[in-house]
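A protein chain is absent from this complex, but the other protein chains hold their places.
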Amino acid sequence: MILGALELKNISKSFGNVEVLKDINLDVNEGEFIIFVGPSGCGKSTLLRIIAGLEDATGGEVIISGKNVSALPPSKRGIAMVFQTYALYPHLTVRGNMALGLKQAGTPKAEINQRVELACDLLSLDELIERRPAELSGGQRQRVAIGRAIVRKPELFLFDEPLSNLDAALRVNTRLEIARLHKQLGATMVYVTHDQVEAMTLADRIVVLNETRVEQIGSPMELYNNPANEFVAGFIGSPKMNFIDAERLGIRDAKTIGIRPEHIKADYEKGDWPGQIIHVEHLGSDTNLYVDTKVANPLSVRLFGNHDFKAGETIHMTPLADKTYYFDNDGERVVPADK
Amino acid sequence: MGMITTRKPPFKWHIVVFLAPAVLVYTAIMIFPMIDTMRLALFSSIDNHQVFVGLKNFKTLFGDPRWSEHFWNALGNNTWFFIIHMLVQNPVGIALAAILSVPTLRFAPAYRTIVIIPTILSFVIVGFSWKLILSPLWGIAPSMLDMIGLKSLFHPWLGKEQYALTTLALISVWQFIGIPMLLIYAALLTIPEEILEAAECDGLTGFSQFWKIKLPLILPSIGIISILTFVGNFNAFDLIFTAQGPVAGPNYSTDILGTFMYRTFFGYQLQLGDPNLGATIASTMFLIILIGVCIYLFTIQRRLRRYQF
Partner (left out) sequence: MNRARQNIFNMIAAHTLLLAYMVLALFPVFIILINSFKTRRAIFRHPLMPPDTDSFSLTGYETVLKQGDFLHYFQNSMIVTVVSLFFILLFGAMAAFALAEYRFKGNSWMGLYLALGIMIPIRIGTVSILQIMVATGLVNTLTALILVYTAQGLPLAVFILTEFMKQVSNDLKNAGRIDGLSEYAIFFKLVLPLVRPAMATVAVFNMIPIWNDLWFPLILAPAEETKTLTLGSQVFIGQFVTNWNAVLAALSMAIIPVMTLYVFFSRQLIRGITAGAVK
């Protein structure tokens, strides 16, 4: 039997009367890259902190490598955490930052040195090893924070929005670096972000959280192609999915129809929904149109490549029939009888 | 002449207006008297005339047995006064601050408020109150010691040469401990929560976390309270004056530079006041404080980096 790397059983958490997490269940396999994603305030960071042991769950169990760690302090859980602000010890050098936890655990000096050097090698920090955090750039600090996690050889890596303090260019690089590390180390990683692009690009599986609950768990493509409900459908994908009142299309067995901007064809001559272009965004690779139509205003449309549409022009749009999604009154995905 | 004339911008009078009052008062009442005091230290009054005598006053102060004995006694006492503060006030202040900064501690605001109360009382109140409490006449201290069975430990602490100075230093510590406590408390609060959480993940909790993470990060604040204590102590006067009078008894055992300067300047009993020698003592105090501040600024403060979190 393969032991799961992490198991959450009925985790719930409230601060006073405010419920933050309700009955969360999750199984993470060894070596998996799991991302918690959701809007701010959905409880994703709290969930990560509960796994780390920095926060106590109000109910439920945290099981890491088959061991119930709910009552253990963070340092005994076999986890390592990379914080949003990096949380490097300002008074210690890069080496000192990485070594502190091992020293505290009584690891022999030779082994500490060896592990620190290995981590520095892996993250190309060799030349910075005697510097203090204040002498490092944002990206370098981020790497030190990751290195501090690596030297502990944890069974579980926890990342709390690790890229949110980096500028856009660095963010892409660091994202690649984390993906590379995940492959190289084969470690289990749990990662929190509010950025769905980060989630889509890194995760093996994504856990979408919203208002205390798990909305859906699945691989990035499952979430994109088969969203379980209106929330997930709207959250994954950019520009956002169009939601159209089903009544306006004369559809009875659903409340709302969802169609992604990239699944709509635009044509000057013919199509299902005529409308007037309000605004055009030329992104080079894509062209985004915002169109005033009877069914929705604005209806967003994403066309690949360059197009010469101009604001004020009238065009006709046609949705791809097999790419429309149907949602009921509760926002749950439904498959209409005739499909 | 070209078409473009460079005009000097008009003089900005408002800058002068904004600065003038502060600079004038400060210069006239603080800087000038300080320099003038040092000038006076180089003069002596002979037949009611001020005569330049160079460093003779300093020689008298350091070397002439009539004065030097008092001077070195006061300097030694002052140093002991400072040492007691460093050994008691700052460690206890840090310990209290460390306890107070525990985030789960309840009633922290109430504790914080009460710790400052002795600091807001005047030396007159503090000095006399403790004098009464420690007085063998009234007997509060002996009867309280009696309650815990330690009556034999009681001595009239303020009246005995060997105890008086230490007792006064401890009273002063009692009065001022709130300041280092609050400064350290504030410094502890600026340590980001995530760093402490990172420490927790690294297995550092409780005492080892304080020792290895928090203490190194508050060293700059400890440096600041040390220099504040130094300046305050070498400039102290009021507490000794209220509790022991200008003669700083018993037998000058509590005499410090402040009281010594006061006596020299104004005279007491049969001795006449000597402004020039008073100025000499003041100048010496100035030099001591200056040396302390310089040591702090150029060595201690440079070594203690202030960390950007």
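Each chain carries a letter (A and B) given by its place in the written order, and its residues are counted from 1.
Keep in mind that, in the parts below, a contact is a pair of C-beta atoms (placed from the backbone, for glycine too) under 8 Å apart; a residue touches a chain by one contact, two chains touch by 3 or more.
It should be emphasised that the depicted structure is a prediction, and the values quoted were computed from it without experimental measurement.
Among B:S143, B:N251, B:Q271 or B:T299, only B:S143 touches the chain that is left out of the view.
Across B:M30, B:V51, B:L150 or B:I295, the single residue that touches the chain missing here is B:M30.
Seen across the whole complex, the unshown chain contacts chain B at 12, 14-15, 17-19, 21-23, 25-26, 28-34, 36-37, 40, 96, 99-100, 102-105, 107, 111-126, 128-130, 132-133, 138-140, 143-144, 174, 179, 182-187, 189-190, 200, 205-206, 221, 224, 227, 231, 235, 237-238, 241-242, 258, 261, 265-266, 275, 278-279, 282-283, 285-286, 289-290, 293.
Keep in mind that, in the parts below, only the chains that are shown with their structure count from here on.
Averaging Cα coordinates per chain places chain A and chain B 56 Å apart.
Interface of chain A with chain B (complex): residues 52-54, 73-76, 79-81, 83-85, 87-91, 100-101, 104-105, 134, 148, 152. By the touch rule above, chain B contacts chain A in their complex via residues 192, 194-195, 197-205, 208, 212-213, 216-217, 305, 307-309.
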